[in-house]
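Okay, so here's the structure we're looking at.
The complex appears here minus one protein chain, its other protein chains still in place.
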Amino acid sequence: MLLDARGVTKAFGSFKAVDAASVTLEQGDILGLIGPNGAGKSTFFNCLTGDLALTSGQVLFEDHDITELLPEARARLGLARTFQVPQTFEGMTVLENVMIGAFLRTPHRAEAEARARSVLERVGMMRLADAPARSLGTPGRKRLEIARALATEPKVLLLDEAMAGLTQREVQLAIDLVRDIHRSGITLVIVEHIMEVIMSLASRVMVFHQGKEIARGSPREVTSDPAVIAAYLGTRAAKAAAGHTPIELMGGPAT
Amino acid sequence: MRRTLWLLIALALVVAYPLVFTTPFQQRLGALVLLYAIAASAWNIVGGYAGQISVGHVVFFGSGAYAAMGAYAHFALSPLIGIPAGIVFAVLIAAVIGGPTLRLSGHYFSMATIAVAELARLIVTNTEYLGAAVGLSGPTVPRNVFDMSFISALPYYYLFLAILIITLGITWWMTSSRMGFYLRAIKDSERAARSLGAPASRTKLYAYMLSAGLTSVAGALYAMIFGFVDPESGLGILISVKILIMAALGGAGLLFGPFVGAAILVPLEEISNSLLGGKGAGLTFVVYGAIIVLIARFQPGGILALINRLWAKRRAKPTEESISKEASHAS
Amino acid sequence: MRFSHVIGVFSAAVMSVALAGNAAAQSKTVKIGGIFPMSGNAATIGVHVKHAFDVALDIINNPHPELGNFPLAKNGGLAGLGDAKVEIVYADNQGSPATGQNQALRLITEEKVVALTGAYQSGITLTASAIAEKYSIPFVNGESVAQNLTERGFKWFFRVTPIATDFARVYYEFLTDMKAAGNKTDNIAIVHDNTEYGASVANTIATVFKEKGIPIALDVAYASNATDVQSQVLQLREKKPDVVIMISYTSDAILFSKTMQALDYKPPMLLADDSGYSDPSFIKSAGKLSQGAFNRSSWSLGPAGSPTAVIAKMYKDKSGDEMDDTTARQMQALFVLCEAIDRAGSTEPAKIQAALKATDLKPDQIMMGYKGVKFDDKGQNILASGLIIQLQDGENYVSVWPKASAEKAPIMPYKGW
Partner (left out) sequence: MTFTLVQVIVGGLLLGAVYALFSSGLTLVWGMMNVVNFAHGDFVMLGMYVAFVVYTLLGGGPLIGAPLATLLLATLGVIVYFGLIRDIMKGPMLAQILGTFGLALLLRYSVFWWFGANFLSLPENLVGGTFDIFGIRIQASRLLAGVVALLVTFGLHLLLTRTTLGSRMLAVAEDATAAQLMGIRPDGMQAIAWAIAAGATGLAGALIATFFYIVPTVGETLGIVAFVTVSLGGFGSVPGALVAGLLIGVIESLSGYLIGAVYKDIVVYALFLGFLWFRPQGLMGKT
């Protein structure tokens, strides 16, 4: 088992943002985390990466307990992530941004640069290598974050809304990129609002509501689960919307 | 290559300065520019590159100054012997206070460093061994050349220049190594840097210790040229602020920023004091204050950043379209 | 023959240049550098000394028959240099030893001053005079009291002012006389800041008194520029010393007076060590709360018509402030320096140095209450001495001790407000 989170709970004061959530991840999975705003999926995500300390619970990575490890130590083990709001290194060029990731596996500058270039090649940003990162727009930044994360040579890549704010064509390009990454043998966890993305990528889905896991299974199973529909729309609206497909309701292709 | 050419020209100018401007005051002014450039460049490592605004760097400055003067005052040794001792002491202090304070974010870090500096000043003021409020004096009549007490500013000038070059060399080496990359990344987003495996706390601590060691060298040199250190001139918070202002004014986080800042501020201060100070109406500081305000208001990145930007404008800038075009092309 | 010819022409040229230089110096002015704090915490000193030096220059550069035998008053200019006028080039030391030294260098090498005076704070006098020593330029100090200044083996440093050991002796003798007059003086407290001035003076006083068999009962040290001194005053109030010796700069002196009033504490005798208690702005701010305070001083107004009274009036007209001890000591140093230059008849540093070494001024030739001015080989004025003045009836200090120069009798006990 690659990643195994058991009974993860994160409380802010008396408020439990995540309440005893568990998840397992096998090599080759693409796990989708979905749920309405404020459902706790981002908090859960940050508990896995080490950005937030757990209130209780345990996280195992390749059977090692990493619950107490700092984010940088988890990165060294092979856990990489992107951010919902891109955290680009503004003062650097695109290439240098990716080199930060590459430096994890080599202390040498030339080696890091070579690796960063090959990652840029892979994600199709080679020509922008020397552009200042701050000149990028949202799509560029999102892609750059993925490139950076790839440069750390991860076993698991966690994508936090990597497609939010992209146009449909850009989303399609991003999906192609994620597929490509998956084909190269990297296991993925994706938090995503856009159902289309989850439907076409995820092999398994976990649904959060009010800090708790309310459903899990294949994308199709989950989207037809009444509890999930109720969570997204409220019970009354769920009845009123009975005639629509669940995908549309959840902000699928119609948006 | 063009950059190298410019660097060589600049270096030639700096080497030639005291031979062109030959009066003792001009030469000393040149030496002081280099001295403050050393201190500000050292500060730049942690304040500019790592973005940790230390306002208490005078602690390290003071440990160098006191070590140099102490070597002479207590052991009748050359002040030069004090330099390594000062470095060791400064690096130790940095290691001890860096651990807890570098965890603090933004303003809290700055405040903590101010408190540490004030604490050091107060303790030294009450320590007889360090001369208490009277301070420690160096050799006024030199016994030999190693007493570093010269009439002419020329020996100081070239010594300071050599050390400035070493400091900038270390800085350059650091910035082009993994550590430098990590520091800049931590400055922009510590969270993202850590997610990519950058050991943020350790990297910052190393930078802090490196910066502390170099700052203490500057302090030792300062004590040598003035032949004196007391709690105000060796540990006064205003020295820290002055160093910080020079780095910020020239361009924090840029290799030559602190030098540019020192080359502007030191002469500005000394010359405006020479012209206006004797009138006794405080006009020096009105002018000085106004200039600082204007620069902060209109050129917050520092003067060198402005020059770099004007320089970069001549290059083509990639646009948003080219990015998405490229992306679609590649996928 | 050709070689000696060249030498001859060369030396003639050198001599004529030298002579021309000399002549130029005589027809022009004698430049003296003055380094003082003109910004920062001690800026008020710089403001006062400028007014005082203006008055001194007026006396030196213009005929002032009303001053009688006072040196340099009769002629317009320095008689020894063909009535050359004296000019002061001021520099602001910004309260920093580093700036003070830079400015000393500038005055010597750029402004070509023939001598220096200043620089108030002992630490700055230390660094500034080190430069003068290196460049072989006379440095005459009128007001810095740190002991070590004259212990450095310097050849170009001269100090006119009395120093801590002198004050300690004055205090001891004064208190002995007061005890003889029936006052209690055995239980002494010293209140001082921990600056170089406060700590060293307090130390010296404690040592001298201990040698004489009167150990100091209570030592209250505090950090200068305090925001509050209540706990120090309460310590005094509790320990009830007979005499409180105050060694404070102006800011703290004002706070102490205000706090003593607020806490209703009056020591039987308050003896201040000059500095803050002599600052005219202290007297304006807190004089009404410090009635009966004794103060160490070497300045006293003297009878009407005396040179000191004339100078004091000129100063008051110029500045609007009463002459105080610090300012007067600085002014005295300038007179001593100019008198030596006049006697040297030259602006050559070595000749001025020689003249300074030979200085021998009598009490009627100086404006201070010293026994005269005469330097030992360390450069310290061995005839420097002090007297005790008291704040009586409002905002004026009057000399009360020793009896020989007393204008009024000392009033006991301390009245406060």
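In order of appearance the chains are A, B and C, and numbering begins at 1 in each one.
In this text, contacts are C-beta pairs under 8 Å (C-beta built on N, C-alpha and C of every residue); 3 or more make two chains touch, one makes a residue touch a chain.
Keep in mind it's a predicted model, so treat the numbers as computed, not measured.
Need the list of shown chains touched by the one chain that isn't shown.
Touched by the chain not displayed, across the whole complex: B, C.
Among B:L275, B:A290 or B:A312, which one touches the chain that has been omitted from the display?
B:A290
Which one touches the absent chain: C:T165, C:N203 or C:S285?
Selected residue, touching the omitted chain: C:S285.
Please identify which residue in C:Q232, C:S275, C:T347 or C:Q392 touches the non-displayed chain.
In the complete complex, the chain left out is touched by residue C:Q232.
Out of C:T44, C:T207 or C:S405, which is the one that touches the chain we can't see?
Of all options in C:T44, C:T207 or C:S405, contact with the hidden chain holds for C:T44.
Touch as defined at the start, partner being the missing chain; which of C:I124, C:A206, C:L255 or C:V373 qualifies?
C:L255
Touching the absent chain: which residues on chain B qualify?
So the residues of chain B touching the unseen chain are 47, 51, 53, 55, 100-101, 103-108, 110-112, 114-116, 118-119, 122-123, 125-126, 237, 241, 244-245, 247-249, 252, 281-286, 288-298, 300-301.
Determine and list the chain C residues touching the chain excluded from the picture.
Chain C touches the chain not shown through residues 39-41, 43-44, 46-47, 194, 220-223, 225-232, 234-235, 237-238, 250-251, 254-255, 258, 261-264, 279-282, 284-286, 288-289, 417.
The rule we apply is simple: only the chains that are shown with their structure count from here on.
Computing the C-alpha centre of each chain, which chain sits at the greatest distance from chain C?
Ranked by distance of C-alpha centres from chain C, the top chain is A.
Just give me the whole-number Å value for how far the CA centre of chain A lies from that of chain C.
76
Between chain B and chain C, what is the gap in Å from one C-alpha centre to the other?
Between these chains, centre-to-centre, one finds 38 Å.
Between chain A and chain B, tell me the centre distance in angstrom, where each centre is the average of that chain's C-alpha atoms.
Roughly 42 Å, centre to centre.
Show which residues of chain B lie in contact with chain A when the two form their complex.
Those residues of chain B that touch chain A are 176-178, 181-182, 184-185, 187-189, 191-200, 253, 317-320, 322-324, 326-331.
In the complex, go through chain B and note every residue touching chain C.
Chain B reaches chain C through residues 23-25, 28-29, 32, 122, 125-126, 132-135, 137, 140-141, 151, 222, 226-228, 230, 232-233, 270, 273-274, 277-280, 282, 284-285.
Quick one: which bits of chain C touch chain B in the complex? Just the residue numbers, please.
For chain C paired with chain B, touching residues are 36, 38-39, 43, 46-47, 50, 89-92, 94-99, 101-103, 105-106, 108-110, 122-123, 126-127, 130, 133-135, 146, 148, 152-154, 194-200, 223.
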